[in-house]
Structures are given as C-alpha cells and as structure tokens.
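Yeah, one chain of the complex is gone here, protein chain that is, but the others are all in their spots.
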Amino acid sequence: MSERVRLGIFFIFGPLFLGLYCYAAMGLPQWGHYRGPYGDVISRVAVFERHATDAVNAINYDYRGFDTLGEEFILFTAVLGIMLLLRREEGAADTKADARKQGEKSNEVEDNPALSTTIQAVSLPAVFVTVIFGFYIGLHGQLTPGGGFQAGVILATAPILIYLAQNTKAFKRITSHPVIEVIEAIGAASYGLIGIAPLLLGVPLLTNVLPRGVTGDVFSAGTIALISACVGIEVTAAFLLVAYTYLQEIISGEIAED
Amino acid sequence: MSISAPLPQHLANAVPALPIVLPLLTATVLAVLRKHLPRPVIDAIGIGASLLNLVVCSLLLYEANTQTVVYWFGNWYPRGSIVLGITFVIDPVSAGLACLAATLTTLALLFSWRFVDAGSNHFQPLMLVFLAGMTGFCLTGDLFNLFVFFELMSTAAFALCGLKTREPAPLQGAFNFAVTNTIAAFMVLTGIAFLYSVTGALNMAQIGLLLAHRHDPLVLFACALITCGFLTKAAIVPFHFWLADAHAVSPTPVCVLFSGIMVELGLYAVLRLYTVIFLPAMDTKSTSLRTILLVFGTVTALYGGAMCYAEHHIKRLLAFSTISHCGLMLTAIALQGPLAAAGFLTYLLAHALDKAALFLVAGILLHRLRTASEPALFNQGKKLGFTATLWLLGALGLAGFPGFGTSLGEALTSNAAEAANIRWLSIVFLISGTLTAAAVLRVGFRTFLGWGTKPISDRAAQIDELPETQDGDDTTFWYHIVPPILCIAGAIAVALLPGVREHILNAANRLSNQPAYLHTVYTGETQPLPSLANLDLSARSAAFRGVIAALLAAALALTSVFRSRIPRILRIGAYLEGPLLALRSIQSGHVGDYVLWMTVGIATIGTTFVVMLR
Partner (left out) sequence: MPPHLSLLPFIVAGWLFFCGLYGIITSRHLVHCVVCLAVLQTSTYMLLLGIGYRLGGAAPVFADIFPGTATVDPVVQALMLTDVVVEAVVVALLLAIVVKAYEKSGCIDPKDLSTLRG
C-alpha cells in the first residue's frame, strides 16, 4: 500500500475515531467532580485499617496487591525477554550491519573528547545522594508517595551515572555480576512467597498478616512495607540487567580500546 | 470428598491462588538456575510445574461443577455492593479453559524436550509465565486484573515469538505482533477507564449491577473499544493481520499455544464481558448487536478460509485456518443464549486440540524434513506413515467430520441459529470447513503421497524456516508423536465421550445467566438453574454436513494437486490458489498497514455501535 493511500484512508477513519472519542467523553462526569465510591471508601478506611498513610500504596500493595504481583512479573518477563533477544550467540553469522558497526566504533572512540574534571569530581557525591534518596523513597512507601517501583528506578540510575562519568570498568563490574540476576529472581519470588505465607495461615493470598504497627512509623502497615522493599530490590536489579544487556556490546568495545 | 461437599475451608482459601503463583515461582527458580543445570533437568521441572498446574485446575473444575468458587484476594470481602478487592470467579467454563491451557502447555513442553532450541534455557520459564498469565486471564472476575493478565500473557508471547533470533523474519513478526497487541491492550484500558468513570467500580459483577439498561454513547464506545481490543487478540478481520506473521516465525511449541488457547481467550473475554456487563446494559438492542457480530464473524470465516487455501507455508496456512475458525466461534458468541454458548465452548475445545495436533505434526515435519514450505516438502514424507494419519485426522476435524468435537459444536450452534431464524449459518460453517480442510489435505496429498506435480513456489513459501532442532537427529521420538496423538484423541473424545455434552451444556447455562453470576459473587452461593438437558438436539444434519464438507475438501484438494491432468474448467483449486493475489497483497508485513486496518476497524465498530445501538 503506497504512502498516499495509507494517509488517505487514515484521514477518513482517524478523525472519525477521534470524533467518537470526544463524543463519548461528553458523557463523562464533569472534570473535577469525581463521584465514584471506590476511591472515597478507601481514602476513609485505609489509615484505620492498615495504618498506612499513603492510600495509593495501600491500594497497590494491599487492596489490589494481586494486580501488582502480576505487574512485577510483567517486568520480570520483559527482562527475561530482553536477555533472550539480545543474547550473544556462538557462531552467529556476520551481517553487514555488524561490519559497519566495527568500522564506526574505531572512529568513535578516537573522536570522543575526555570528560571534564568537574563532572568527574561531582559524579561521586551525586551517586551517593542518589543511592541515599533511593533507599529513603523505598523504605517510606507506606507513608509518603513513593514505594518500591519508584525506588528501584532511582537506585538503578546510580550505576548509569557512573557509566556517564566514563568509569566504564566500574559500571561493568557492578552490572554484569551474575549475582544481579539472582537478586532479581529473589525479589520477584519473594513477592510470591509473601503472598503464599498467608495461605499457610488459612487466609487467602496476599492478606496483610504482619503486625500493623503505629501509623507514621517506618515499620508499620504490615506487609505493605515489606512488599515495597522487595519490589524495590527486584526493580533495581531488573533495570541494571536491562542497562547492561543493551550496552554490553558497546562496553566491550570501549574496554578493549583502553 | 463427595460430590456435594465443598472443599475444607483452609484448602478453599489456598487452592484457587495456586495455579497462578506456582508457575510464577517456578519460573523465577528456573530463571536463576538456567545456566547451571543441564537441559533435561530444566525441561523436567517445566513439565512438572505445568502438570501440577493441570492437577490443581482439574481440582478446581471438579469443585466448580457443583458450586462456583469465589475467591477474594487479600481477604477483602465486598462491603454492601462496593467491592474493594480483586476476586477470582471460578465457574466450570473458567476452570475448563484453565485446564485446557495447562494441558496444551504440558504437551508443548513435552514436545520441546531436549532438542528444540531453547534460547539458552529462557524458553521454559517464559512458557511457565505464559501459562500463569493465561490461567489468571481465565479465572479473574475483575476488569483491571483482566488487563494485567492480558499484558502478562502478551509480554511472554512477544518474547517467545522472537526466540529464533538468527533470522530477521522472526524479529519482524514479533515486532508486528507486539505493536498491534499493545495497541489492543491500551484500547481495552481506555474502555475500562470509561466504565470506571461512570460506575466507580472495577469488578465485573459490580459494573454489571450498576450499568443495567444503560446504553448511552459513553457505554457504547467503551464496549466498542473493549470489543476491538479483545477481537484483536482473537484475530478477527480487520484486526487479524498479526496472527499469520507471528505463527510463521514462532517455534512450533509456541504456535501450539498461540492457536490452541491464546487466541481463543480473546473470544472468551468477549463472551464473559458481554454476558455480565454489556448485554444486560443493551437489553432491547441485543438483536442489532447480534447482527453486527455475525457480520464480522462471517467475513472472518470466509476470508480466513480463502487465504488459508492460497497459502503454501504450512504454519501460515494453519494460522489462516485459525482465523477462519475464530470467525465461526464469533458467530456462535453473537447468537447469545446458553445453547449458542455451549456450541462455542464445544467448538473451542475441539478446535484447540485439533489445531494443536496439526501444529505438532508440522513440528515433526520441520524436525524430520527440515523445512516447512509446501513446495520443498513435495514427496518428502512418504516414509512418515503414522504422521500422515494424524495429519489426515486433523484435516477431518477441521471439516467437522462426525465423530469430532467440531461437528458437535457446529450442531449446537446451528440449532441455536435455527431458533433465532438465521438459516444460513450452517452454510458458512460448511464453506469454512471445506476450504481449511482442503488446504490441509492438499498439503497432505503432496507431501505424504507424492501426488501431482511440484506446486508453484511463491513469495511466502520462499521465506522458509530454519529447522528448530539440532542437526543429526533424524528420528521421531515418542515425545514428538505422543502429544499429537493425545490431542486428536481429545478432539474425538469431546464428541464421543458420554457426559461431556451435558457438562458443557450445564457450564454454558451457568455462564449465560447474569443474575445468578451477580448473586454468586456477592453471596458466594450458587443458585440451582433449570437444566438444559431436555433440549431436542439433532446432530444428524450437522453430521451430514460434516461428511459433505470432507468430501468437498478432498475433491477441491485433488483438483489442485492434479491440475495438469484435468480439464481447465474443473481446476477450481488451482483457480483459488493463484488469483487471490490482490487479497494476499493486503497482508503486506508492514506494521503501518496493520495499524491502519485496526483504526478502520475501531472507527467502523465504534460508529456502528453508537449509531445502531443507542
């Protein structure tokens, strides 16, 4: 199908779809006047029932914790898929793309200017602050906005900062360590095990069976805090694996050049 | 445990969650140990996990036969009519589909024992996650949970589709698959958001309760979006383009799962959401809805059949036949009512097993003869007698030959159509069955019997598949041949085993009754329903049509195979193979075209719903 035909057909049916969307949206409750019962009920009871001040994370890890289990395993599966797709194969045939990359790489490393000393000096304190902040966000998931997923992403940016500060060897040593895969799997499995533990006590999966503690403490809200921490571990490891898998060819080239 | 006693409480609180959690945990263990354990151990753990899943799902099916199991995660029971948590509603249909998923996964993992390339052992954990995703999709009673499991299933599927990374074709197929199905998932999510805004609920039963008799444009557009999203997964025209590409490039065990259960789950989701939420919402307009869905189903069935006959790559051929049969199943859903639902379920079960057997035989051909392209397979299969028998039986199953479950499904659906004064539906079944069976028979005649001349080689068949098993092993082991035997035996058992028909009728009856569903979700009790067993079902005319379809299929295949020896007028098969070029060029392999057709589809269905069903 030629470009013009494609555009022609799209400009008939696309605006029709957009028009339908807007027409349907006219039937929505007026913006700013949320009236559904679900959110209000949870806002009223979450603090008293679960001693968690952050209602969003109470929903994520307790009321609808099963969805988050599925979501965490989507992340796990995607990382497994990325490692599958970008795996190094023995005896893979050279294509012309590979050859072109080889030629480009030798030029690239010569053209790259050295990083300024300011950046190299600032990067280490920046990494330090990132890691501390990441741990803070992860541990306070049940109290303030944040939690496991957000903390994991923040913590995963710390080694990337190191890589950007041109310390490729340190980056490789951190992220290619085989224990990262194990940590990721342990993080994912621990969510499942925290869910299974209530089964042994005779209540359904993912029931919040740990002591609720005092509202406002770091160690409160039962399994919410624990699940949040495990998810943080898993997400950190997952993103490190993804970063390493994408960069591995470039890194090997850069290290070989040194 | 007697048939009327429920599970003891501590088991009732544990068992329904196991079919999801156990495969996921096993997948994490396998992901860690994949480089350290030898291949047979990892395969064995995978097969063991899916067998365990099968056992647990069978237990749930046994329990659900007497009373629906309602399981509240996190112990969050509903407060009044407001549902706070996520629920699993396990009735016989859900549990049955979960068992089917577990069975096909076990057979697929058994088939891939030791020799199929497993991508350094990533294959087995991904299959287990795929199984968990499918099981959760069947069992859930919450809309957003349905979306999450849809995405889990899809992510594992994208990764499995792109497993063979040595050739560029699998990557293109996986890309097209991923883009179209992700757009579908987000259409579903948009629809869920619209429904949430007017009801304030995410639980299917609560939404069904709140949306009664409401069919304003918002609800209709949400229905259209959700329908289009799930019909994309179900590969209905015009959302079907990704299926042929994905099947042509995936490893055989993965194709078995795609065609056998993943695509059918899209149709199941449509059926479940329509019976619980949308049909009660549309009450007076359900006849118009029936017409719209019948049109799409019929077009899909005929288009799929025609494209199937025109294909020369075995897996793409079988993929188009899946599209055709999914169109037939959509017509069964369109008819509404317990009898049609029973026809849908029977046809689904029989088609899944039959198609799985055909794909497994294609895998055996790929393993023994190192090719999947019809021109290259010509006359190569003369020594594979047993495989040829299985292929022939599979073809008969596609045609709806009496004795196969497809014939029974067609009988039930035709009876439901007669009751609604739609007499042409059985002709559609006949044509679709003839075309797809003829294609399979044509391949069989050329490969196993060596009849006729070498077929014209075309573009699609030239892009052949690399063999997926290692070189140097030229025998068909027991684990290659037992799975297809079991599948064919299952497809026959659906029709011939006594008691299966009654169970399916009861299950369909429970599924179609929305007030009973609401009552069960909110109170946990299952109401007894009037039985359907006293319906007068004549399967004889369907059996007759099945025999006609098989004979016509054989004749069509022969006119194609022996095209040089018969007069020009009679070369019907050859005419069908060649001049369909215009139709085939629409399937261009370009992702922009596929998404364009999806846009055309959602705009058309959206406009039709909003205009006709208001």
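Here are a few things to note about the model shown:
Labels A and B are assigned to the chains in the order they are written; within every chain, residues are numbered from 1.
Heads up, the rule we're going with is that a residue touches a chain if its C-beta (ideal position, glycine included) is under 8 Å from a C-beta of that chain, and two chains touch if they have at least 3 such contacts.
Here the structure is a predicted model, which is why all the values come from computation and not from measurement.
Annotation: of A:N60, A:T175, A:N208 or A:T236, A:N60 touches the absent chain (contact as defined above). Checked against the full complex, the one of B:N75, B:S120, B:Q172 or B:T389 touching the unshown chain is B:Q172. Only one residue in the set B:V70, B:A437, B:V595 or B:V610 touches the chain that does not appear here, and it is B:V595. When the missing chain is restored to the complex, the residue among B:W76, B:F144, B:F239 or B:F609 that touches it is B:F144. Among the residues B:R39, B:R214 or B:R584, only B:R584 touches the chain that is left out of the figure. Residues of subunit A in touch with the missing chain: 3, 6-7, 10, 14-15, 17-18, 21-22, 25-26, 28-34, 36, 38-40, 42-48, 53-60, 64, 67-68, 71, 74-75, 77-79, 81-82, 85-86, 95-98, 100, 143-145, 149, 216, 242, 245-246.
Residues of subunit B that touch the chain left out of view are 144, 148, 151, 155, 158-159, 162, 165-169, 171-176, 178-179, 182-183, 185-186, 189-190, 193-194, 196-197, 202, 244-245, 248-249, 307, 459-460, 463, 584-592, 595-596, 599.
In the analysis below, only the chains that are shown with their structure count from here on.
Those residues of subunit B lying in contact with subunit A across their complex are 9-10, 13-14, 17, 21, 24-25, 27-29, 31-32, 71-76, 79, 82, 84-86, 119-120, 122, 125-126, 129, 132-133, 136, 144-145, 148-149, 151-152, 155-156, 158-159, 162-163, 165-166, 171, 194, 196-202, 216-222, 224, 586, 588, 590, 592-593, 596, 599-600, 602-604, 606-607, 610. By the touch criterion stated above, subunit A contacts subunit B in their complex at residues 1, 6, 9-10, 13-14, 16-17, 20-21, 23-29, 35-39, 41-42, 62-67, 69-71, 73-74, 76-78, 80-81, 83-85, 87, 89, 92-93, 181-182, 185-186, 188-189, 192-193, 195-196, 198-199, 202-208.
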